[in-house]
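With one protein chain removed, the remaining protein chains of the complex are shown where they sit.
Letters are used for the chains, namely A and B, taken in the order the chains are written, and counting of residues starts over at 1 for each.
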Amino acid sequence: MNAPVSFAESKMPLFLGVLFVLGLIAPFAIYPTFLMKILCYGLFACAFNLLLGFAGLLSFGHAAFLGTAGYVCGLMVRDLGVTPELGILAGTVSAGLLGWLFGWLAIKRTGIYFAMITLALAQMVFFLAIQIRATGGEDGLQGVPRGNLFGVVDLSDNIAMYYLVFAIFCLGFFIIYRTIHSPFGQILKAIRENEPRAISLGYDVAKFKLIAFVISAALAGTAGATKTLVFQLASLSDVHWHASGEVVLMTLLGGLGTILGPLVGAATIVALQTQLADSVGSWVTVIMGAIFVLCVLSFRRGIVGELQALIKRSGVN
Amino acid sequence: MLSRKFTTTACAAALAALSCGAQAQISGGSVKIGVLTDLSGTYSDLAGSGAVLATKMAIDDFIANEKPNFKIEMVSADHQNKADIASNKAREWIEREGVDTVTELVTTSTALAVMKVAKEKDRIVIMNGPASTPITNEQCNDVSVHYTYDTYAVANGTAKAVTTGGGKTWFFLTADYAFGQALEKDATAVVVANGGKVLGSVRHPFPGSDFSSFLLKAQASGAQVIGLANAGADTTNAIKQAAEFGITPKQSLAGLLMFITDIHALGLKSTQGMYLTEGFYWDRNDETRAWSKRFFEKQKKMPTMVQAGQYSSIYHYLKAVKAAGTDDTTKVMAMMKKTPINDFFAKNGQIREDGRMVHDMYLMQVKKPADSKYPWDYYTIKATIPAAEAFQPLSQSRCPLIKK
Partner (left out) sequence: MEIFGIPTALLGSQLLVGLINGSFYAILSLGLAIIFGLLNIINFCHGAQYMMGAFVAWIALTRFGVNYWVSLIAAPLIVGVVGVVIERLMLRRLYKLDHLYGLLLTFGLALIFEGIFRDQFGISGESYEVPELLSGGVNLGFMFLPIYRGWVIVASLTVCFGTWYMIERTKLGAYLRAGTENSQMVQALGINVPLLITFTYGYGVALAAFAGVLAAPIFQVNPLMGSNLIIVVFAVVVIGGMGSIMGSIVTGLGLGLIEGLTKVFYPEASSVVVFVIMVIVLLVRPAGLFGKS
């Protein structure tokens, strides 16, 4: 929905570098589990943004990928004794496959119909999660061990786990960044801006959309599998449509179609939820809803989008 | 050589110094108790804010009566009956806020999740609300105490009484999660052991709201008794809807796990004659009445067994901390298991190696409206089931901690 601004873009490598360094030292100042939650949801939101912000497709069922990967990873690590990195890989692959299936069914339609189909498909996954005994249903998949990375590094130490999560986030982010700044990414943008034109130029639009969908689903799965290892638990909340709505909010709040927006949005929402959960209870939902409404009505560019616009204006001056 | 007086004084001084030095070694300087319960959902009445109040009363009474030399703090949170919220909260409490013990934990899935976190982090878990027997069987560990009741104890009382009373054929309406399944399993064993037969069962999503299709299935089975393997609002709604569809009084309902708050919500007219098994009744004797009146003043409701058990378990825990001189998990657990419980809640209650606290349970029947003389006068105590009989014997335990 918005094209990035060139001034901010040229400074992007600098921003990213600074963030990287901050990320390396952060766990010594801030509670690591809180940071890991931000990174997992940040990756989830970045993956979602690839689909919505760059390909223009609103999926209202992305939780299906987050949750499915979480369950697959959890089951493999807990019951089959698989090492954590293979568990995350398995989660990613399963989410990618599911994304291929969903995408193939949903791509036929556009706009609101596309969103509704993804929502309904995700609901099927939700109900399957309740019914299949292996997931533990309402009780959730509990007691997932963090294990030893590559059989060597003990991940039950929060700091060790943090660096793994950080590395995974950086890898995922890098993949998305390269995808966006590649010819493939350019074509996606062209499709988003004017689909009939892209078709007339000879591009197999459906194929491009499907590929974008699969990449987005797979990376959402990576986030979900990692999250299961961090919290040692996979539950129905991860496949519930509220989680799908949350990621939309994070991306919208942070800035649709911007590189860093989703991470900023995820950090803000996770921080809000953590701060308010005890003191204000149900008001967390109200505040999230209010942020949604405000963003849609008058803050559509999101935090990063508005910042970029500000920089552009002051740059012109 | 040294005068006797000097020696005595010196000894006394040395002893005093020693005992001051042996002041309780409390991590973080205070004993912090976390009450993790359902504050707004299906089980908020039977546990919820009442359990938080009971904990506070226990702490205040302990400080007033025992004058400990350590500080005691309490935190509470709503787990919304979700295992992930409970697990994350417990983890955060332990890692960041120095919470020493996580308690209450109504809803079995939350209890099982927190038991795992507690074992990993070496903290004590004291459970009053959750019901399922796997807590002290397959999932048992050595940092957990399952205090007030479990599905075996209530099934044993109620299912036995109903089956031997003539309800031979049963059909179960079960909440589809660990607790409901455990309750159905334990009740089935009792029904069959007493000459009854289970014709079938149906599972409803947790929490449910409209039970019509499930109740119609129960009706079609033709069973004499429809066993409700659920609790809280699920049970009360099922009872109401069964009446709506004309299922009762032709078939009778057995609320396998019911609390005084459910009877209060439904009224005596629709519940009269029902059997239930509880671990506590506010009106049983003078001691229980005295404590319950104090509770009622603040909460405006009479306490359920979960809330009374919460008070008793926290008081017992604090006594163990004082006696052990530390809040170290292993030492306190050992002290808790060693010391019997004698208060208004239980006489000669004992925490076993599997973490199960055994005490007398009471088989009660709901009074007819005409027999109820004052508010909350709901039960007649039909029998006291002694501790040894009420709970699953250790010989049948599937807990890995028990050496056979």
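One rule holds for everything that comes next: a contact is a pair of C-beta atoms (placed from the backbone, for glycine too) under 8 Å apart; a residue touches a chain by one contact, two chains touch by 3 or more.
Keep in mind it's a predicted model, so treat the numbers as computed, not measured.
Novice: Pick from A:F15, A:F150 or A:W283: which residue touches the chain that isn't shown?
Specialist: Touching the chain that is not displayed is residue A:W283.
Novice: Just to verify: which one of B:G41, B:G167 or B:G180 makes contact with the chain not shown?
Specialist: B:G41
Novice: Of B:D60, B:E138 or B:E244, which residue touches the hidden chain?
Specialist: The one listed residue touching the chain not shown is B:E244.
Novice: Please output the residues of subunit A touching the missing chain, sorted low to high.
Specialist: So the residues of subunit A touching the missing chain come out as 1, 58, 60, 105, 108-109, 111-113, 115-117, 119-121, 123-124, 127-128, 130-131, 241, 245, 248-249, 252, 281-293, 295-297, 300.
Novice: In the complete complex, which positions of subunit B touch the hidden chain?
Specialist: Interface residues of subunit B facing the absent chain: 40-42, 44-45, 202, 205, 209-210, 212-213, 216-217, 219-220, 232-233, 237, 240, 244-247.
Keep this in mind: only the chains that are shown with their structure count from here on.
Novice: In whole angstrom, what separates the CA-based centres of subunit A and subunit B?
Specialist: Here subunit A and subunit B have centroids separated by 40 Å.
Novice: Can you check the complex and tell me which residues of subunit A touch subunit B?
Specialist: My answer: residues 31, 33, 130, 136-140, 142-143, 156, 158, 231-233, 235, 237-238, 277-278, 281-282.
Novice: Provide the residue numbers of subunit B that touch subunit A in the complex, in ascending order.
Specialist: 39-40, 77-78, 82-85, 87-88, 91-92, 95-96, 108-109, 112-113, 116-117, 120, 176-178, 205-206
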